[in-house]
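Note that one protein chain of the assembly has been removed; the remaining protein chains are unaltered in position.
Chain nomenclature is as follows: A and B, assigned in order of appearance, with residue numbering initiated at 1 for each chain independently.
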Amino acid sequence: MKIAVMSCIHGNYEALNEVLIDIDRHSAEKIYCVGDLVGYGPYPNEVVKLIRSLDIPTAQGCWDEDIVEGLNACECSYPSLLAEKRGKLAHEWTNKEVHPEVRQYLAQLPHTLKENNLCFVHGSPNSNHEYLLPEMDAFAALERVLASNADVLFCGHTHIPYVRTLDSAQLQVKVHQPQNKEERSISFNAPLKRIINVGSVGEPRHGRPNATYVVYDTETEEVILREVEYDYKKTCQAIIDRGLPPIFAWRLARGLEFAEKADDPTHVCER
Amino acid sequence: MWAILSGIEGNLAAYEAVLADIKRQRVTVEELYILGDLVAAKPESEKVIKRIQNPLSGELQPQVCVGWWEEQCFALHGLGSLAEPTELIARYGKQTAKLLWDSVSRETVQWLRGLHFGFFELDCLLIHGSSVSVSDELTPQTPPWQMLDRLQRVQANSLFCGRSGQVFECQLQSASIATSVVTLDNKQPVQTVTTLQKRVVGVGNVGREAGKATYTLYNPKSARLDFKTVFYGCQKGFGS
Partner (left out) sequence: MIIAVAGSLGAGKSQWIRQQIAQIDNQPIGYFSPQTDSVPIDTIFLQSEYPQLQIYQTGQEVELIKSQIDGTTTYIEIPWYLNLSEIEPLLATLNCHRVGICSEDGNNSELRKWADEIVLGAATISYLKMSLDIYRGILTGEILDYDSLATFWLELIQGAYGEVIRAKAIFDLADGQSYHGNFISGKTKLNFKALNLPPWLKDRPDRFSGFEIVGKNLDKQEIARTVRDCCISSEAIAYYQQQMKNSLENRTEVEVL
């Protein structure tokens, strides 16, 4: 079965529409979404409505959570003061815009979705604020997949799609406890695991304004990273018309994302 | 030589027994680390704090970091990262929460607030739980991938912890993994990553079990470990 997985739509209705058309072309039977439906972009309500009307199973993103719970993203999850100030502006704007039923919908989204040997999260199994970057230490990356109890871990949050293969993992452990006279040696092996980051529909960061998502075939295990052009100028215009900071439009048009990523991949908010 | 202990849990007699045992060592102990859980829902908690704050002459000034019980105190007093002491109540019930409130004064809680989260010395992380949180309990049964993750979060080669109360040494000997990344514009070939020897050490628990305290001696030069068990007379009418 072919499935499509997407993330980080961020109120970009134009991009979502075009991605849905592209998904149709690839005849994916099921669509999953790993969160961040709202935030930064000009159409939070419309995006949520479309996702709901199509009954797309969705995991909660950090922006979805923050709109429900109040701004809880810790300062340290912003890479800079400027990004934080911009993030707060976007949060306030979105908070004012979203309809009560949208907020309710976002509130009930689960942190994790599970389907056989597939797991779907926004950031990582630990937290929807944690970034699984492609350069993250391979053992730490493996630990995240193992923690999800799946073979394939789908995530988003970093806005740059990638497929990471983690194979032939081996670990030798020697355990010594004073009550047992002898040391125990244990060997651990982990079979092939993968992290698939599905990129971002509405807020790309790979240097081009196009939307990205992933098609995955559960039988052949083939992954296709999709990059879809859409009329980003429409979204840029809407950003300005609807009173969001014009710099968001400028950055969107260049595939620079709005606020940049946090640089510590393992940082987890302790609040 | 370092002496590393954890989990006094308001048991003054146990702490005294360990201090006495440290003095008896042939090798001089140069640093004394207490990895949290100085207090617990025990009336003697205050006395333990006073004893730690005021070492006798000739005794080492202990280096102390926060533990799980301290974190519960912060939550009770509304000073911590948690809004409610939910973990405490879920685990021990409201009665214990009340007892903890009565056992540790606000003044002491303020003092505890000033403690470190953990210590990083040489290539060793000394901490109550792990680099994730005070509640993170590492045991010999913890999946080794998880242990490796806890070490790598802070780039440490050794992690000394006390949450489980168990005494153990878990050596992660050889580890390897083949990894490759494909992005929209790039296909990185398979790389094999290996890691050097690392270990997680459970330093034991001083006060939880009456009459028996465990702690750890560590020589940072030779990286040698020595687990110590101290049996001591149980004073009547206290604790368990």
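Definition applied: a residue touches a chain if its C-beta (ideal position, glycine included) is under 8 Å from a C-beta of that chain, and two chains touch if they have at least 3 such contacts.
All of these numbers come straight from a predicted model, not from anything done at the bench.
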item: Touching partners, among the displayed chains, of the absent chain; value: A
item: Residues in chain A touching the chain absent from view; value: 79-83, 85-86, 246-247, 250-251, 254, 260
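We adopt the following convention: only the chains that are shown with their structure count from here on.
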item: Parts of chain B lying in touch with chain A, wherever the complex brings them together; value: 81, 132-133, 140, 143-146, 148-149, 152-153, 166-185, 190, 193, 195, 227, 229
item: Of chain A, residues touching chain B in the complex; value: 134, 137-143, 146-147, 160-178, 186, 188, 190, 199, 206, 212, 223, 225, 227, 266, 268, 270-271
